[in-house]
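In this view, the complex is presented without one of its protein chains, the others remaining in place.
Let's look at chain A:
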């Protein structure tokens, strides 16, 4: 039952429009710093572009996808008209306003601080206010998801919350809480300085606040992807979810342990002591758990589909899978990229191994493989799956869809694998260009060239994706029927309270964050003399 289709389409179209814009910037950046591009006479343009690319890809694009998908889940899984439509539109327009407000100073070169901000570098105040508006807009969505679930619960006392909605609300709570770190950094530290009310800032403390957001935000990006794994893929390929409770446990684990681990981003920082670095490292290991559970459950769910189609044998069933189904293809690609990216993540997790690749191109390779690869390819799949239900029209370009997914997968591998390699060689990230004429850097030239080629393959795939969706808006009309989610093999009649509500887990998430962050934040805030003068960007 999708009633507010215009609202959902607006979120998706804006998401994919800004995605296309940021993707173009990304490809250009890789070209310009590779040996095949010519050097910029003004490297500052590179950092403008990098700031816009990161801000859009990190904050605007995934947030809009999660919101649009969240509204769709709320209406179709709960079979209930969205409550608070007017608020939903308010949130949407706040994000539009925020995105414009943030990108204008970036385009003017007044906020080249990258999406990770980097105080004491301080950009134009409107850049930060724009980011705040985007976050506030998304918090309206968080509230609406909670309210809609509550309305449904009232009407269905004690009934199991549909898995898709249970996961969706878990994701929204995760986002609400993880955004608090960056919000504190912006509101307490950066914006007062950017507005000229203060002249100094504690960069070390700001980095700790940001790490609170920086890791868990990845799990927020991941949520729509995991929801698609569990509740769309098995249905689309004719299978069943192996275990409903395992799915719920995975989402709960994400909610609880994704949060208090962000200090692994500060392994090389002098302002955090060794003890908290170790604690965060151990918690980071823990967050591999829900992913391991998911890999198992989804592989088992896929196997069920294959056996229902007549697949036999220990591994013979793999051949029986519907490989021409875009959803199957997207899942397989996503899993491969998640595997490589996850393995890289385990390396980053360890203090000892992290030292050799910290802040090198390896890191860029790692998170492009996870976010740009494993996550975004499922965003494509979600859009393809939802589109007929949103537009009332059939997506007819199935072959084109397959090509698009293949290109994305190949492009992402060609882009990120060489990045991992030059990262091990010690190539730093976020540099406008390299002097490939230097004999010490020359051996990296070939790898960087490959990455740039990968970037253009990704751009081609991204353009195809948008063309396919646009063509879908004028395809022949179909009755797509109600939007459904995958059923479990043993669809639960009742679910234990702990697996049907979020309160306990949200409380645990908050307590764990406070124990893992409270002490370092308080000590840093109380340490005197660590605030340093702000350095304003583009002030001359």
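The rule is short, and it goes like this: a contact is a pair of C-beta atoms (placed from the backbone, for glycine too) under 8 Å apart; a residue touches a chain by one contact, two chains touch by 3 or more; residues count from 1.
Note that contacts and distances are computed from a predicted model.
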*Assuming one chain is omitted from the figure, identify its UniProt name from "Cytochrome C oxidase subunit II", "ABC transporter permease", "2-oxoisovalerate dehydrogenase subunit alpha" or "Pyruvate ferredoxin oxidoreductase beta subunit".*
"Cytochrome C oxidase subunit II"
_Residue, one of A:83, A:151, A:396 or A:432, that touches the chain absent here_ = A:432
*Residue among A:34, A:55, A:281 or A:334 touching the omitted chain*: A:281
_Selected from A:240, A:368, A:393 or A:502 as touching the chain missing from the view_ = A:240
*Write down which of A:100, A:159, A:522 or A:535 is the residue touching the left-out chain.*
A:535
_Under the stated touch rule, tell me which residues of chain A contact the chain that is not displayed._
43-44, 47, 112, 114, 118, 120-121, 202-204, 207, 240, 242-243, 246, 266-274, 277-278, 281-282, 285-286, 288-289, 292-293, 296-297, 300, 346, 349-352, 355-356, 358-360, 425-426, 428-434, 440-441, 487-491, 493, 523, 527, 529-533, 535, 537
